[in-house]
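Only a single protein chain was left out; the remaining protein chains are all shown in position.
We just call them A, B, C, D, E, F and G in the order they show up, numbering each chain from 1.
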Amino acid sequence: MLQKTLMSGIGGQGILFSGMCLAWGAMLEDFHITYLPAYGAEMRGGVTSCTIAISPDDEIASPVASSPDYLVIMDNQSMLRLQNTGASGSEMFINTNMVTDRPVRGDIDVIEIPVNDLARSSVGDRYANMVILGAFVQKTRLIKPMTIIDNMELILGKQKARFKAKNIEAFKVGLDYYNKEMP
Amino acid sequence: MLQKTLMSGIGGQGILFSGMCLAWGAMLEDFHITYLPAYGAEMRGGVTSCTIAISPDDEIASPVASSPDYLVIMDNQSMLRLQNTGASGSEMFINTNMVTDRPVRGDIDVIEIPVNDLARSSVGDRYANMVILGAFVQKTRLIKPMTIIDNMELILGKQKARFKAKNIEAFKVGLDYYNKEMP
Amino acid sequence: MKKIYSRPKSLKSAPFHYCPGCGHSIIHRLICEVIDEMGIQDNIIGIPPAGCAVLAYDYFDVDMCEAAHGRGCAVGTGFKRANPAKIIFTYQGDGDMAAIGTAETLHAANRGEKITSIFVNNAVYGMTGGQMAPTTMLGQKTTTSPFGRNPDFEGYPLKITELIAQLPGAAYVARTSVATPAKIMATKKSIRKAFEIQVAGKGYTLVEILSPCPTNWKVSPIKAFEFLESTMEKEFPLGILKDVEGEG
Amino acid sequence: MKKIYSRPKSLKSAPFHYCPGCGHSIIHRLICEVIDEMGIQDNIIGIPPAGCAVLAYDYFDVDMCEAAHGRGCAVGTGFKRANPAKIIFTYQGDGDMAAIGTAETLHAANRGEKITSIFVNNAVYGMTGGQMAPTTMLGQKTTTSPFGRNPDFEGYPLKITELIAQLPGAAYVARTSVATPAKIMATKKSIRKAFEIQVAGKGYTLVEILSPCPTNWKVSPIKAFEFLESTMEKEFPLGILKDVEGEG
Amino acid sequence: MADKILMKGSHALAEAAVRAGCRCYFGYPITPQNEVPEYMSGRMPEAGGVFLQGESETASINMVIGASASGTRVMTSSSSPGVSLKQEGLSFLSSLELPAVIVNIMRGGPGLGNIAPSQGDYYQATRGGGHGDYRMPVFAPASVQELYDLTMEAFDIADIYRTPALILGDGMVGQIVEPIVIHERAAIKLPDKDYILDGAKGRPSRILKSLILDPAKMEEHNWKLNRKYNLMKIKLPRHEEFMLEDAKLTIVAYGTAARIAKGAVKRARADGLKVGLLRPITLWPFPEEAVRKAAKKTKLFLDFELSTGQMVDDVRLALDGRSKCEFYGRPGGVVPSPREIQRIVERFWLQRNL
Amino acid sequence: MADKILMKGSHALAEAAVRAGCRCYFGYPITPQNEVPEYMSGRMPEAGGVFLQGESETASINMVIGASASGTRVMTSSSSPGVSLKQEGLSFLSSLELPAVIVNIMRGGPGLGNIAPSQGDYYQATRGGGHGDYRMPVFAPASVQELYDLTMEAFDIADIYRTPALILGDGMVGQIVEPIVIHERAAIKLPDKDYILDGAKGRPSRILKSLILDPAKMEEHNWKLNRKYNLMKIKLPRHEEFMLEDAKLTIVAYGTAARIAKGAVKRARADGLKVGLLRPITLWPFPEEAVRKAAKKTKLFLDFELSTGQMVDDVRLALDGRSKCEFYGRPGGVVPSPREIQRIVERFWLQRNL
Amino acid sequence: MAQGKITIDQGLCKACELCIQVCPEKAIELADHLNPKGYHPATFVAENCKGCSLCAMICPEVAIEVYRGR
Partner (left out) sequence: MAQGKITIDQGLCKACELCIQVCPEKAIELADHLNPKGYHPATFVAENCKGCSLCAMICPEVAIEVYRGR
C-alpha cells in the first residue's frame, strides 16, 4: 500500500539527507518511490522539508503528500507548521530536544525521541538526522534497517563516502534507542 | 469603374507628391480612393513609387496594383522595372528627358513628355513632378484639373503652402503642353 | 532615559524574511530613516527588484511597484516621465542591475533620468541560490562557478558604478558599505544626498552598497562582515565617484 | 603600368546597395583588404547586424551569420566558445551596438571574449530612416528628435567605446574615421591590429569607426564627409583608447 | 466633405492615441511602423505629453508599466520581432492589471523576415506569446478610419478592464493613405483609477505586484483574471458581415486579407455565386457566436490569412464540427489580388458543388 | 537493480544532454530550474564542453544561435519569464533552421507569479510565442526517466529536422527525485550538417540568414518550413494510453497533471467507473489521431491542466465535434490530489449518466 | 557621564551576533533559550551601556531600541 512520509526541520539539520536515505533504501528494496524536496521560498535559512512516497505495487501518482502517513519533526517551527497535516492515525516522530510544543490533536501517535542528546552523547550533534532516521525505520519498518547500513557508501556517493562510519553509527544509535526505550 | 495608377521615379523627383495630389483631387471629387507608397527597402536613394486607386462607386478592396491601368514613369530605372506590369491597353506616361529605354510590348499606349525640359524652361527643374501630373490629368481626366488647382493650398498643407503658386504653374505647363502637342 | 533610537516610521512592523546577518534589511532601514527625515513618505515611489529584496514592499510603507528582473530603471523612467513631481527610487541587486539590467541602467543614467538607484552588491545571485554574478570576486566559488570565478572564461568583477560615473547624465554616484556602524552611517548620508540631488533635478543618482550574503557565501554573519571589509572593499573601492555639487 | 590598387578578393563583385557616399562600403572594403592580407578568408566568420549593413553577407566572401538586432556579440560569443580556432567579427551600427545591444556588447567585452567588433557609428539609425541614435549629436535633428537632441530629455551622445576601454577584458579599443584617405588608412591599420590581437587570444577587440550617412544627415556626400571631420570627430575623439600590446 | 482628410494609417493611429488622451509614448524604431514614433516625437510635445525613444523594445514596454502605474494613458508600438521582445512585459502588464495600448504592425517572419504585410503573429497576439494564463483584447483594423477609431476605443477598453489592449495591423494598414474623418473621443464614464501609485498622500501606501508565492492565492488571482477574460468574451467580440444573409460559402478574413476577400466576394457575386464575408474585428475575443450563426446557413467556410494558417484554429473551434472550414494562405508579404481569391472560391465552389 | 540510481529531474535532464553530446550550455539562473545550470557548470568542463552563464536569457538564446551555427550540440534552459525573453531568438532559430534544445521548467504566472509547478505556458510553447509562422517539437515528460530519455532524443530530433526542440516541464518534474536508469545515446544515423559555418575552407562561403526581402522568396521559405512542420506532424506525435480500451470517459492530461490523473483513473476504476487516460507526450505535434481514435469509444473527454485551460483547444480541434470535451484546471501552482480529480470524474460521470 | 540602555525584541532577533561584535561595552549576549524562530536571541546584560547605538546601527532585524540619559 502507498505510504507517504513528510520529514521537516530547519536548514542545516540534514533532514533532506535522512529522506534521501529512506528513498534509496526503498528503491533498493524494489519499491516504487518518489522523493520531493520543498524548494524555493523556504530557501532562506528557514524550514526545509521533503516528502517520500513508497509503494510496493504501483507507480506513484502524486509525489505530494496532502495528508502523510508519517511525519518526522526535527524542530519547533516545523511542528507549528505541520502538526495538522498528518492523516488521522498517522505517526509523528518528534525531536524532543528542539520541539517544545506538542500536537493538540489526539488522533495521531506521537513518538518522542531526544535526538540531539542521543547524537551528542555518541557520534556528534550533526548526525541527529541519522539518529531519528534509525528510530523511524525501526518503528515503521517501511524498509529493512540493513538496507541502509549495507548501502550507506552508495547512498553517500564518492565525495561524502568518508562519513560512512559515523552515519551508520548514528543510525544504529537511533535503532537501539527505539528497541530499548520504546514499548 | 476602378482605375489604378502607378507612379514611379527616383528619390527626389517628387513622384510621391504627384500621387498625393491625384489622391486628394479624387477624394475631393468624392471618389473612393487609396494611396499606397512603396516603402522600406527602396529607401536607399533608389526607386520610389506609389499606387493610387480611384473608384466612383465601390470601396477599394486592394490598394495594390497587380496590373495598373495607368503608369507614370519618371526615370529609366523605373522603366526597366515596370515596363511589363501595366495591363494590356494601359497608358504609360514617360519623362523622355530621363527615360532612355522604351517598352518593347506593343499592347500599351505610350505618351512621351519632355518633363524636365518643360519644367526647366518655366518654373524650374524641381517641379517636373507637377508638369507630368498636369499632362496626366489632362489626358486621363481621372479628375478635373481645377480640383487640383483650386485645392493646392489644402493639399500642400500649412508648412508648404508657400510653394502653391509654382506647383500650380508647373501643373498648368503640363496641361497646356498636352493640349498643344498631343493629338 | 529618553529613547534615542527606534524603528523608523516608514518601515512597516513586519519581521524581515532575510537570512540572519543579511545586509538588505540594514539598507531598508537606512532608506526609511532618510525618507522620514526628509518627510517624503507621501511623495516617493519605490521599485523593488526580482531578487532577495523582491518582497521589499512588505517592509517599505510607501507606494511600491514591482519591476521585472533587471528593468527597474526602465519602470522608474516610466514613473518619472509620467509624473515628474514624484521621487522615484529603484532597489536593485547586482544580478538585476549589472547583468540582465545593464542596458536599462546605463541608458537611464545616460539620459540623466531624475531617479535614484540603490544598488545592493553582494557579489552573488542571492535569491536564486548563490549563482555567479557579474560582481563575483575572482576565484570566488559559487553554485555556477564551482571551481572559482576564472577571468579567462567568466571575465572580471564588473564595476558598472565606475562606468556610470562617467556618463554626463549621472549627477551623484557613490559606493558605500555596511561593514561597520560608521560605514552604515556614511551609507545613509549618501542615500540622503542622492535623494536630495534627485529632488534638485540634477540628474541620475546611484548609490552602490556593498552588502553581505552570509548564506551564499557560506559563512557566519560575523565572518561575512569581515569578508566584506577585507576582500570586497578591496575590489570595489568605497567613495563618492561623482557629485555635481562639487564635493568628493 | 602595373596595377597598384584593385578590388580585394574577399569582396564579392556585387554592387553595393548603399546610398551614394555611404561609409559602410568603404569599411567593408577595408575589412576585406585585411582579410586578404592576413590570408584568413577561410578561417573567419562574420556577423552582420540588423542595420543598413544587414546585407553585408552579399559583399563579404566569407562565412556569415545574421544576428538579431543588437545581439551580435552574443552570437559571436556562441561561435567563439563553440569553435575557438575561428576568427570572429561582428559588424554593428550605433543603434545595434550602443542601444539595444548595450548589455550583450558590454558583457562580451567584460568576459574578454576573443572576438572583434567593428562598430560603425554614423550617429543615426540609418536603415530605419534616420531616427535618433544613442550617438546622435546634441542639437542634431533626426526623425525622432525633430527639435534637435535635447540632453535634458534624450541624454548625451553615448561613448560606449570609452566605457569598454576600461574593462579589463578589452584588449584593443580604438576609434577611427573614414573622413579622409589618411584616416581610412589608419582605420585599416586598427582593424588589422584588432584581428591580430584576437588571434593572439588577448581578449575583446573593438574598432569604432565614425562614418557618414548622407541620406539621413540630409546633406551631399561631400558635406557629410566635412561634417564627419568638423563635428563628429570633436564629439568622438579619434585614437587608440587601449592596446594591451602597449603602444598608444 | 470639408472634414474629410487624407491620412496615412500609422499617422491616424498616432493622432487617435493623442486625442484619446495618451500622454506617454515609449517605443523603439522598426519598419514598418516608424511613422508612429516619428509622428509622436513631434506631436506629443504639442499635446503636453511625453515622447521617449527607449533603448530597446524591452525597455520601452517596461517604461509603459511605470507610466501606466502612475495613472497615465500610455502607448507603445513596434513590429513583429520587436513585439517578441515585449512578451515578458505584456505578461507583467496583464498580471498587474495595468491598462496600456500596444501596437503591432506585423511584418513578414519568422526571424528578421521582411517588411511586407503579413499576418503571422495572430497566435502570439491572441494566445499570449508571453508566459502564464493571460489574454488581451486584440483589434484588427482593415482601413485607416477603423485604425483611428479602434485605437481611440482601445484606450477606453484598456481602462475599463485594466488590461493591455493590442492593435494588430499589418504593413499595408500602416502604410496605406485613405480619407478619414478625425473626431474627438467619446465622453464615456470610466472607472476611477484607485490603484495608481502617486505617493501615499492621505491614504495607505499601495503595492503593485505580480509575485504571489502562495499557490492558493496565485490560483485565486488566475481565476480572477479568468473571470475578467470571460466577461470580455461576452462584451467585446465584434465583427463585420458582408453579403452573409444567403451565403453558401463564407470567407473568414481580417485586416488587409479581409479587404481583398471583400473584393473577391463582389466578383463572385457578380458571377452569381452566393459567397459572403465574415470579418472579425476583434481577434480576441474571437466572434464565435457570429461564426456559429453563419454556420446555420453556410455549408463551407474558407479561412483566408496572410500566413500559413493561425486564425483558422479559432474558426474551427467556434464551428466545433458544425461545418467544415478550409484554409487558404499567402504568407511572407505576398498580397494576392481579389481576382486570385475569387478563383480559389470558385474552385471550392465547384469541388463541393455548392 | 544495480544500474538504477536516484536522481533529481533537473539533474537527469542535464546529464542526458551531456550524454547526448551537448557540448555548449548557455543559460541564466531562474527558479525552479537552477539545478540545470548548476549541474552543467560542474559537468561540462569534465565533458570537455562549454558552460557559460549569459548576462540574460536574451543573450543566452543568441549565444545558442552562434554555437548551433558552428555545428555544436547546444542547450539552454530557463523558466517561464525567462523563456518569454527568448521568444525573438526562438523565432530566429526556427527561420534559420538551426537545431537546439530549449528547456522550460514552467512556474506559476503570469508576471513574476511564483515558483510552484504550473502549466501556463502551453500556448507559448505550442503556438510559437515569438513572431511569424513557426512551430517546434514540444516534449512533455512526466517522470525523471522520461525527462532523461526525451531530452536525449530531443537533440536527435533537433538535428534531423533542423529545428529548435522544447522540453516543457513543470517545477514538479524538475524537482522530483526518482529511480532512473542512465543509458548512453542511441546510435542513429543523422544528416550531416552541410550548413554550418566554420570558415569557408575548400568550399564556397556560406550564409545563414532569416532576412528575405522579396515577399515571393519569403513565402517560399514559409511554405518550406510549413512542409517540414507537416512532416513532423506525421512522424513525431507520441502519447501514452492508460486503460483506454473500454473507457467511457477519457482524461487528457500531460506532465505532472497526467501523473495525478493516472492516480485518479485507478481510483475510479476501483469504483467500477470505466475511465481512462490519454497522455500526450508530444504537445506539438499534438497526438490528434490518438484523440480521434479514443473518440470512437469515449462519450466524454475531460481535459485536466495545471492552468486555466490551454491544451483543451487542441483536444477540441482534434475532436472537431466528434465528442464533447470538458475542462478542469488548477492554475497557480496548486497540485491537486488524485482523490480530487477522482471526485471531478465522478461528478461528470453522474451528470452525463455515462 | 552618559548612561544608556537598550531593549531587544527577542521575537525579531536572529542571533547573528553582530550587535555583540560591535558593542564596545560587551553589554550583549546570546540567551540560552530559543525564541519561536529557533534562535538563541541576543539579550541586554551589562549595566555599563553608554547608549552609543552601535548595536542598533548594525542590527539587521531592527530589533534594538536605544535609550540614553541620566
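In the analysis below, contacts are C-beta pairs under 8 Å (C-beta built on N, C-alpha and C of every residue); 3 or more make two chains touch, one makes a residue touch a chain.
Note that the structure is predicted; figures quoted are calculated from it, not measured.
The undisplayed chain touches these shown chains across the complete complex, B, D.
If you put the hidden chain back, the residue from B:Ile10, B:Met92 or B:Ile168 that touches it is B:Ile10. As for the chain not pictured, it touches chain B at residues 10, 45, 75-77, 80, 98, 100.
Think of the hidden chain as still there; on chain D it touches residues 1-7, 11, 15-16, 18-26, 29, 178, 180-181, 184-185, 214, 220-222, 225.
The criterion applied here is as follows: only the chains that are shown with their structure count from here on.
Two copies of one sequence, chain C and chain D, touch each other mainly through matching residues, since over half of the numbers at the interface are common to both. Using mean Cα coordinates as chain centres, the one most removed from chain C is B. Highest inter-chain contact count (C-beta pairs) belongs to E-F.
Centre-to-centre spacing of chain A and chain B amounts to 87 Å, using the average Cα coordinate of each chain.
Once the centre of each chain is set as its mean CA position, chain B and chain E turn out to be 34 Å apart.
Residue positions of chain B touching 2 or more other chains: 40-41.
Multi-chain contact residues, meaning those touching two or more other chains, occur in chain E at positions 31, 52, 55-56, 58, 81, 88, 92, 96, 111-112, 114-116, 209-211, 213, 335.
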